[in-house]
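Dropping the structure in here first, questions after.
A protein chain is absent from this complex, but the other protein chains hold their places.
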Amino acid sequence: MFTDVDLMTAIITPFDEELKIDYKALKKLTEHLLATGSKGFVIGGTTGETPTLTENEKLDLYRNFTEIVDGRVPIIAGAGSNNTAQTIDFINKLAKIQGIDMALVVVPYYNKPNQRGMIAHFEAIAKNSPLPIMIYNIPGRTGVLMEKETVVKLSQNNNISGVKQCNTMEDLEYIVEHTTDDFNVYSGEDAQALFAKVIGANGVISVASHLYGDEMTEMYQKLDAGDYKTAGKIQRQLTPKMAALFMYSSPSPVKAALNKLGYKVGGCRLPIVSLNEAEKAVLFEKLNL
Amino acid sequence: MFTDVDLMTAIITPFDEELKIDYKALKKLTEHLLATGSKGFVIGGTTGETPTLTENEKLDLYRNFTEIVDGRVPIIAGAGSNNTAQTIDFINKLAKIQGIDMALVVVPYYNKPNQRGMIAHFEAIAKNSPLPIMIYNIPGRTGVLMEKETVVKLSQNNNISGVKQCNTMEDLEYIVEHTTDDFNVYSGEDAQALFAKVIGANGVISVASHLYGDEMTEMYQKLDAGDYKTAGKIQRQLTPKMAALFMYSSPSPVKAALNKLGYKVGGCRLPIVSLNEAEKAVLFEKLNL
Amino acid sequence: MFTDVDLMTAIITPFDEELKIDYKALKKLTEHLLATGSKGFVIGGTTGETPTLTENEKLDLYRNFTEIVDGRVPIIAGAGSNNTAQTIDFINKLAKIQGIDMALVVVPYYNKPNQRGMIAHFEAIAKNSPLPIMIYNIPGRTGVLMEKETVVKLSQNNNISGVKQCNTMEDLEYIVEHTTDDFNVYSGEDAQALFAKVIGANGVISVASHLYGDEMTEMYQKLDAGDYKTAGKIQRQLTPKMAALFMYSSPSPVKAALNKLGYKVGGCRLPIVSLNEAEKAVLFEKLNL
Partner (left out) sequence: MFTDVDLMTAIITPFDEELKIDYKALKKLTEHLLATGSKGFVIGGTTGETPTLTENEKLDLYRNFTEIVDGRVPIIAGAGSNNTAQTIDFINKLAKIQGIDMALVVVPYYNKPNQRGMIAHFEAIAKNSPLPIMIYNIPGRTGVLMEKETVVKLSQNNNISGVKQCNTMEDLEYIVEHTTDDFNVYSGEDAQALFAKVIGANGVISVASHLYGDEMTEMYQKLDAGDYKTAGKIQRQLTPKMAALFMYSSPSPVKAALNKLGYKVGGCRLPIVSLNEAEKAVLFEKLNL
């Protein structure tokens, strides 16, 4: 569905001092991200702290974000849960918002469906969704892995258009090899950003691009220009910084870094806690901030 | 808080043919469980498919269940989520129901708070809850482990009264050793039922007791009577059956087994799928049903 | 084969200042162990640093040790390697020593045979061994797990008489349940000492018994006397100390502790390094030494 969109950002949700969504900060951040190479967005993903947003907040957020982006790049909106019926209900609400290209539906977390349950879940949603679906496969959070064969099987559904995959390189390669070209395959792991593109995936849905959009863009450009050595050097120098952004519960580190850089994105809602001073010191040293 | 309650059951939620809660089946099942040794209940836990119940369904379920149990044994009601504010809100609603002794609050799943976030989450809830809290620590579902030291620290909060622990024996022993006698420590792993009691925990919050309440009761009685050899034999013979109840996504196996035994508890809501015929055949062979 | 032998010690190999085997220290340590409840020994196990002993040193060690023990308790001698032919050759040499009851043969490490290779390995050895074999199943060191069904299958070989098992409680229970009473089943994990006996295994082959023989003996006696609560309390208080003995590469911690207590067992041979002062301080605090 997307072409030439290699670098997407899973954007954070900025909060003000009362922990309400801060749309002014969101506007400023979005412009920064577009200026540093983000060619698309996931709004309302895990990085966006959606577990702590109410349904109305989410719809409001999506509405405002589509206005900010104003068609300049594609938008994928978070829509998943571990309740099939509720996911269908919500996806029909968000589909009324103009400017959303796809709905990101996570493999159900916590209640741990097996492959057959995952297939039933995604097929029921795909059948009842006005928007195409991107699968979000992140076993480190959900406690269950959607097997590569299951992703491929679901890719044959007309209304399932892509996957954000957070697992091994082997699985990512398999999915690229066994799906058609119009099925979008993204890695959700920043450390796989370069290799995802090398082996034929579309690219990465990134957290690190909040801070390193220019470097990641250069990395992809060098690769496209045939200079894999420079691309490889950029990746290996970014990897430890990408890891640092997950050394405390995400998105508290990326929010702390953005605040340090002047973007006023605020703190986190419980159960995620903002970094304390000691944690900030450790993080900023790792990021050279 | 509880004394002499070694065997508790995390009870399933029976559904009728339209997948609505079937209170008649719930009544029948509850009486069966009480008759086969359950000395307390968790209602609305993972086994109860709460991710797929609406808030109103949950409150209605809890209300009806307290009437069925009618004070005969203690009741712990599931109340957790990965959203601190929402958990506080819900716990205040369920606290209005007479006959609930404790609220089970799971470590936040999916958004993966660190230890500091977990502490903030549970302290905020404990402070704002009319009911005492039992922590539910199940890293295999949540993706994060509440460390044993964190459990011990939280045990010192006056309104946190227990833990349902699903991790190593070492952690369970540490928690028993470092908490006071009135802090309830249960294993949430059926395979640890015997050893949990041996090393000084209260006992187990069980799924297997839906089927093996008599055997588990006998196991605990033999242990109390000094006959550890018979108790050990019962545990080692039950362990493979307990494992079989998790060979497909829980609670689909225990529901299939109860249906086979005539309890008419119905199927599962998506994303959990009921067992198909082939799966039933495998399961029933393992359970000798 | 063994009856009433619940507590066995996998004895260290004492070295003098030139890192040669110190038989005087071995004699003193052995008497201490017998006096504090060891009812049998593994000599030349991993704890005995056999990877760094030459074949002649091993045979000399076994010869001297059988003289020290002098028939008072059973002796199992380490004989395994990841080379089937070499294991058969060595076992025939050690079998000439009077007073060895069994040969401990580890699942091949490093070259990672599969189940079929393990069966071929153990059957070839059993067929060519004058001594009965005890399987040593320790996946954390070997990189491969002998599955519980494979242990059971091999238990039917007349010359395979037992297993030292270092894996889950579930596997230990399964092996006890599916083998005959004369097949010896020991846990090789100190933290499983109590539960191994509770579920019907013979007991434990221990490292911690170098230091805590009296306590472990009391633990087993209390269990046999019907007082599981005291037994459970002893286990849960010993477990963290047992873990501390593996916080640095074994057997460097147990050797440091024995040296501190006056047993002069010396240092370790490379690649195992003796504890430095900082490590000793951490260890001794955990052990209250």
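Letters A, B and C mark the chains in the order given here, with residues in each chain numbered from 1 onward.
As a convention for this text, a contact is a pair of C-beta atoms (placed from the backbone, for glycine too) under 8 Å apart; a residue touches a chain by one contact, two chains touch by 3 or more.
The structure presented is a predicted model; accordingly, all values stated were derived computationally and were not measured.
In the full assembly, the chain not pictured is in contact with A, C, by the touch criterion defined above. Shown as candidates are A:Gly71, A:Pro130 or A:Pro240; the residue that touches the absent chain is A:Pro240.
Considering A:Ile75, A:Leu154, A:Ala231 or A:Leu287, the position touching the chain not shown turns out to be A:Ala231 (whole complex). Checked against the full complex, the candidates C:Phe90, C:Tyr109, C:Tyr228 or C:Tyr263 give a single residue touching the omitted chain, namely C:Tyr109. If you put the missing chain back, the residues of chain A touching it would be 169-170, 173-174, 176-177, 191-192, 194-195, 198-200, 223, 225-229, 231-233, 235-237, 239-240, 243. Residues of chain C that touch the chain left out of the display are 46, 49, 51-52, 81-86, 108-114, 116-118, 120-121, 124, 140-143, 248-250, 269-273, 276.
Throughout what follows, only the chains that are shown with their structure count from here on.
The chain with its Cα centroid farthest from the Cα centroid of chain C is A.
Note on chain placement: the centre of chain B and the centre of chain C lie 38 Å apart, centres being C-alpha means.
Rounded to whole angstrom, the centroid-to-centroid distance between chain A and chain C, based on C-alpha atoms, equals 50 Å.
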